[in-house]
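The block that comes next holds subunit A.
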Amino acid sequence: MARQLVGLASCTLGEVKNRADLLIYWGANPMESHMRHLSRYSAMSKGMYTPEGRKGRKVVVIDVRPTPTSKNADIFLQVTPGQDFEIATVLRALVNGVALHGLTDNSLIGGVPLAKWQELAELMKQSSYGVVMFGIGLTQSRGKDLNIEQLSTLVSELNKFTRFYGIAMRGHGNVNGSNQVMTWQTGYPLAVNFNRGYPWYNPGEFSVVDMLHRKEVDAALIIATDPGAHLPYDIVRYLQSIPTIAIEPHKNLTTPWANVVIPVAPAGVGAEGTFYRMDNVPLHVKKIIDFPYPSDVEVLRSIKERVSNVKNRQRAGL
Partner candidate 1 sequence: MALQVHKDVVCTFCGCLCDDLEVQVEDNTITKVGHVCTIGRNKLMHAQSDLASLRVNGKEAALEEAIDKAAEILVQAKAPLIYGLSSTTSEAIREAVVLTELVQGTIDNPSSY
Partner candidate 2 sequence: MRLNGVEIEDTFAEAFGMRAARLTITGINDNWAYNGAAAVTGFATSVIGCGVEAGIEGYSSNTPDGRPGMNCLFFAPSKDELESNLLKRIGQAVMTCPTTACFDGDLPEFKGNDSALSKVNIGGKLRFFGDGYQASKVIGAKRYWRIPVMEGEFLIQEEFTLAKAVGGGNFLILAENVESALQACEAAVVKMKELKGIILPFPGGVVRSGSKVGSKYKFLTASTNTAYCPTIKGRVEDTMLSENTNCVLEIVIDGLTDELVSKAMGIGIRAAVEVPGVLRITAGNYGGRLGKYHFHLHKILGGN
């Protein structure tokens, strides 16, 4: 969403592997959340112009606590929570040579002395291909998309000096794909409302947490996600009070109470199709084994046909 105001300079993971000489993990802990990220794509990978792998790269971690990822970093900046925006703001100023009012080398920004940030800013400018990978630590701290917006601006501005990019460390397998499909079909990546028969977009108004919190939904169809596990308790309680359908391969925290549970073959195991990697590279996932259930595509198509029949009957006045 942040990119809707400032955009984002980015690259595919192969460019990280082949070219990046400076890697910054910000609020991201791939050692635990994206376990092969470091070896396949980033810090430890060996690429075309990075034959030495980890040795040839500088690795910086910015996080609120030590993590397995930070243990392997050249520089670990342990910051106080909720200060990402301030840090990115100061980095922008340092990178662009904008004076900072009333700060000395020892002044703390996000719990870290300014001198350290000055060092990082220099490191960024002197790198020849820098990449910052940001995770939920950044996107879910105070300020949310403002943090990413400020970081994206910093990344843009660094391109005056060198190549510098940002990559969002997307969690779920194809959450990026759902943004992509919604965008090409509706024009908007998420939070799309069709009440009037055309797409209308407004996160905060039509995003799931907000809508359920305000009880603005009277039925829910949940596909390949477990709100029972991910969403706040009051929202799950409300979901339980309205008709809810779950299309889901496995038992989870939603299936016990959903009004309709339709099991499906899991994508990439029992069903084929397209997934979008965190860097927008699309991949075809295979069907490896047979499941006793249809794919979710088939189930959704059947529901669509039923609904469409009813709607057409309604239109025909029957």
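These made the cut because all candidates are chains of the complex that A comes from, given by their letters.
Definition applied: a contact is a pair of C-beta atoms (placed from the backbone, for glycine too) under 8 Å apart; a residue touches a chain by one contact, two chains touch by 3 or more; residues count from 1.
This one's a predicted model, so the numbers in the text were calculated from it and none came from an experiment.
Novice: Which numbered candidate touches subunit A here in the complex: 1 or 2?
Specialist: Here subunit A touches candidate 1.
Novice: Residue numbers of subunit A touching candidate 1 in their complex, please.
Specialist: 13, 33-37, 40-41, 169-182, 185-186, 189-197, 199, 203, 206-209, 211-212, 216-225, 227, 230, 243, 245-246, 248-252, 255, 258-263, 266-278, 281-286, 288-297, 299-304, 306-308, 310-311
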